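What you see is part of a larger complex, with each chain still in position.
In order of appearance the chains are A and B, and numbering begins at 1 in each one.
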Amino acid sequence: MKKMNVGIIGAGRIGRVHAESISYHIPNATIKAVSDVRLDGVKEWAKGLGIEDVYSDYHKILEDKEIDAVLVCSSTDTHAQISIEAAEAGKHIFCEKPIDYDLDRINHVLEVVEKAGVKFQVGFNRRFDHNFDRINKVTKDGVIGEPHIIKITSRDPEPPPIAYVKVSGGIFFDMAIHDFDMARFQAGCEATEVYAIGDSLVDPEIGKAGDVDTAITTIKFENGAMAVIDNSRRAAYGYDQRVEVFGSKGSIEARNDTETNTIIRTADNVASDKPLYFFLERYMGSFVEEMKQFFAAIENDTEPPVKGIDGLNSVIIAMAAKKSLDEGRPVKISEIYAV
Amino acid sequence: MKKMNVGIIGAGRIGRVHAESISYHIPNATIKAVSDVRLDGVKEWAKGLGIEDVYSDYHKILEDKEIDAVLVCSSTDTHAQISIEAAEAGKHIFCEKPIDYDLDRINHVLEVVEKAGVKFQVGFNRRFDHNFDRINKVTKDGVIGEPHIIKITSRDPEPPPIAYVKVSGGIFFDMAIHDFDMARFQAGCEATEVYAIGDSLVDPEIGKAGDVDTAITTIKFENGAMAVIDNSRRAAYGYDQRVEVFGSKGSIEARNDTETNTIIRTADNVASDKPLYFFLERYMGSFVEEMKQFFAAIENDTEPPVKGIDGLNSVIIAMAAKKSLDEGRPVKISEIYAV
C-alpha cells in the first residue's frame, strides 16, 4: 500500500489538531506540505512534525502532483473557493465546517466535487465522538426502536469575544450548527421545520451585537421524530455536551466526559469532576477518528462518512433557526431551500 | 391544639391516597366523613381507616358543622361546583387539579373562595416531591444564579385507554399540565408565550382520537427564562420524570428515583434499576407532603403553598399549547387570557 501524501491548508488551531492526528495515528498518510497566510511560528511547528514544505500560498499545495489529499482548515470565507480549486486539481478534500454561508456557493462546491470524482468530507467531528457514535449505532441496531425525541444539550464554558460574535453569523451558525448536524445524524433523515426562541441572558453585549446567547430550537424531521436543542454560551461548570435519543423501545443518553471517574465525599457533599473544559479536551478522540475515516474512505474508495450534503443541510437548518427567531414563527425548510 | 375534622369528597384512587396520608401522617387531623357517588367498597375501606360517616351525597359533608376542611377528589367536572359550595359553607378546600377547563368558571371559584376567606389549595403534588422541591430551594437560594433554561422530561409508562383520551382534553390537559405547573414553579414567574409540536408516534389510534402522544412544548417566561418540556405517553422503561434548571452560575438536575440503589455487573452490562413504575410509586412522598402543608396552612393561618392562581395559570398554558399545536404557531398567553 502506497502512503498517501497530504497537504494542510491553514495551520491555525484546528489545522494543527488534524496534523497531529495524522502524524501520530494515520500510519499510511504523510503530511507533505502545509500552507498558511501567516507563516510566523508555522515553520517551526511544521519542522517538529517533519513536514517538508511550508508555503504561504496554498496553490503550491494544489500544484504538487504528489499530494493526494488536502485539508481545508483556512478561514471560513475561503472554504468554498479552495475546495473548488482543490477538486479541480484532483485532490481529495477534507473541508472544515461550514463549507460556506451561501447556499448557492455550497451547491456549486458540491457540483464541482461530484464532477471531479474526488472524496469530500465535511468536518462535523462530533459524529465520531465515542459517546455519540455509540448512540447512533445503538439506535441503528434498533435497540431503542423508532426514534421519537432527540434531545441535545450544548453549552459552551465561555462566550466568544464580541468581535467574533459580530462576524460569525451568530449562535446558530458558529455553535448550534454542530447540534443541527447531530440531530440529523441521530434522526437518520432530514428536517422539515424549525422553531427557535432565544435571548441574551448571559451578556447583554451579545444582544447588542445582534445575537442571542441562550436558545432553544425545536426541529421536526421527515420520519416524525422531533428534536430539541438547548444552547448557552456560558455554562459556569464547563462544556456541557449531552445527547439523548428516546424511541419506541427505550432511550440512550450520553452524559458528559470527565477527566477522572473519582468521587470525593466530605462533610460538604459528594463531588465528582466537572465536564472536560472545552472542545479540544472533550472531542480530541473524535478529531482523530474523523481523520482515520477520511483516509480510510480514500484508501478503500468508499463514501466518506460526512458528505457535502451534510454540510449543506446543516447550514439550511441554521438559516431556518435564524429566520424563526427573527420572525417569531416556525419556518419550513422548504422556505429556505426548495429541493 | 384542637384536631381538625376533614371530609373527603370522592373516594377513588386519589381520594384514598390522601385519606391514608392524613390517617398515618397528620396527627392533628381526623377524617370524619367521606362521600362518593358509588358506595360499593367505600364503606368497608372507610371502616378500615376508622372513618365515622360515609355518604353518597357530598352535601352531608358540607352541612356537618364539625368539619373544618374538605378534599375535593371527585370527577373533574364537579370540582368547580363543589369548591364553590364548600367555600360558601366555610370549609377550607384542597381541590384536585384541574379546577376546571373553563377559565370563567375557575375565576368564579377563586372569587368565591376569596370572599369566603377559606384556604384553597390545588393538587399539584409534584411541587412537594423531594427532588423537585430541592431544585426549587437550591434555585431560590441563588446557588445556580438566575434561571435561564428549564428542561422537563415527562414520559408515562403506558398510554391511557383511548376512551379516556377522548374525554380528558388531551395530553396537554391530562398529563403535561403537571409539567406546565412545574415550569412555573421553577421559573418563579408567569409564562408569556407557548409553542408546541406533537404527533401520534406511540399509537395511531391516539391520533385518530384527536390527540398527540408525543409532544415538545417550549415556553417563554416573564423573567426571560425559557422552558422546554418533552412528553411521551409511553416510555418502554417506565415513568421518566426528570427536571433540570440551568442558570447563570450552574445547574441543578433531578434524576429518576429507583426502587433500589443497586447495580449488577455481568458479562452483558452494568445494570441499574428502571425508574419507579408510575405516579403512585414515584410521587407517594409528595402526596403526603402536600397534605402536611395543607393542614399546616390551615393551622397556622398562612397561605397554602399551591394556590388557585396556580390552578388557573396552568390551564391557561395548556390551552395555549393546544392552540399552538392546532395552528402551527407560537401563541401568546395574552391571546388566551387578558389579565
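Following the convention adopted for this analysis, a residue touches a chain if its C-beta (ideal position, glycine included) is under 8 Å from a C-beta of that chain, and two chains touch if they have at least 3 such contacts.
Keep in mind that this is a model prediction, so the values were computed, not measured.
With respect to copy number, the whole complex recorded in this structure file holds 4 identical protein chains, 2 of which are shown.
Following the convention adopted for this analysis, only the chains that are shown with their structure count from here on.
Averaged Cα coordinates give chain A a centre that lies 42 Å from the centre of chain B. Residues 145-146, 148-149, 151, 153, 155, 193, 195, 197-199, 201-202, 214, 216, 218, 220, 224-226, 228, 230, 232, 234-237, 240, 246, 248-251, 328-330 of chain B are the ones touching chain A in the complex.
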